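Only one protein chain is missing; all other protein chains are in place.
Our next item is chain A:
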Amino acid sequence: MTLTRTKGSAAPPAPPAPRRRPNRHPDDVWAAILLAVPFGGLVIFYLWPLLRTVLLSFSEGTAFTGYTLSGPQNWQQLFEGDDIWRALLNTLVYAAIVLLGVPIAMVVAALLHQRGLRGRSFYRTLYFVPVVTMPVAVAMVWRYIYNGDFGLLNEVLDSVGGPTRAWVADPDTALYAVAAVGIWMALGTNLIILAAGLEAVPETLEEAAMLDGAGPIRRFFSVTVPLLTPSIFLVSVLSVIGSLQMFDLLFIMLGRTNPALADSKTIVYLFYEEAFVRNDRPLGAVIALVTLVVTLAVTAVQFRLQRRWVTYA
């Protein structure tokens, strides 16, 4: 059976171009054999679940009674309540704040990129450590640092005359406090991708600008940033998609009894709560589908806006 292609290609008089015509699908059998397991898993764990989630969102029932299709009342119930709107707003605010980490990462990447800079890999290691650490563990530390009574942050702020409060127990600040940690955690990832982009920027351009008398700041904004826009775009899209998934930080930093929790839930948190704490799977399915819609919409907007500011050399 492996000979099919050889046989076919032997037929026409011209020996080269063995890829043409004879059999466009010489590997059907092998593909079927080798794909059986991967595709089987895909169906069981991803494709079927996708369909099932859509069906569940239009169903009623419980895990014990089973679920029967019943119509759009779950959707109605969700959107008539306040929770989903609150969660949507929180998630978008969170994503927007974490996006502020991208310019920070750009500055750090540009600083690290300077020629002849010593200790580059030392800095890179330190900036990257939060990326490889478990969000749960990191969130615990920050929760402790943010503590209103004996937290380190309040102590530091107090010593410089800044405002002090119970950062993650106060509905006015909890989401922002979590988002600050989000920036802190994502900096390393953003940095790596932007650094890879900077590597691709031709040095001759930087040098030409330098010879023209442009200072480092001018060079950063007039040469580096425009050439880096494709990487900046990639980082921004990934940052937002990642932010829309935020769960771990919130779950740990705001415990279940936290007074700020009700006002600070994100979509995925709401999903977890409805589907696996309250065990309302149909409602959970609706929320899951909402995350899909939001992710697609936000990403589409970003791709739309891309034309205005991203230049592909």
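Note that in this section a residue touches a chain if its C-beta (ideal position, glycine included) is under 8 Å from a C-beta of that chain, and two chains touch if they have at least 3 such contacts; residues count from 1.
FYI, contacts and distances are computed from a predicted model.
Asker: Missing chain's UniProt protein name, "Probable glycine dehydrogenase (decarboxylating) subunit 2", "Isoquinoline 1-oxidoreductase, alpha subunit", "Carbohydrate ABC transporter permease" or "Vitamin K epoxide reductase"?
Answerer: "Carbohydrate ABC transporter permease"
Asker: Which of these, A:71, A:119 or A:202, touches the one chain of the complex that we don't see?
Answerer: Hidden-chain contact among the options goes to A:119.
Asker: For the full complex, which residue in A:27, A:60 or A:263 touches the chain that was left out?
Answerer: A:27
Asker: Of the listed residues A:89, A:136, A:262 or A:297, which contacts the missing chain in the full complex?
Answerer: Of the candidates A:89, A:136, A:262 or A:297, A:136 is in touch with the missing chain.
Asker: Considering the whole complex rather than only what is displayed, give the residues of chain A touching the chain that is not shown.
Answerer: Missing-chain contacts on chain A: residues 1-2, 5-6, 18, 24-28, 30-35, 37-39, 41-42, 44-50, 52-53, 56, 108, 111-112, 114-119, 121, 123-138, 140-142, 144-145, 149-152, 155, 158, 184, 186-189, 192-193, 195-196, 207, 210, 216, 234, 238, 242, 244-245, 247-248, 251-252, 255-256, 268, 271-272, 275-276, 281, 284-285, 287-289, 291-292, 295-296.
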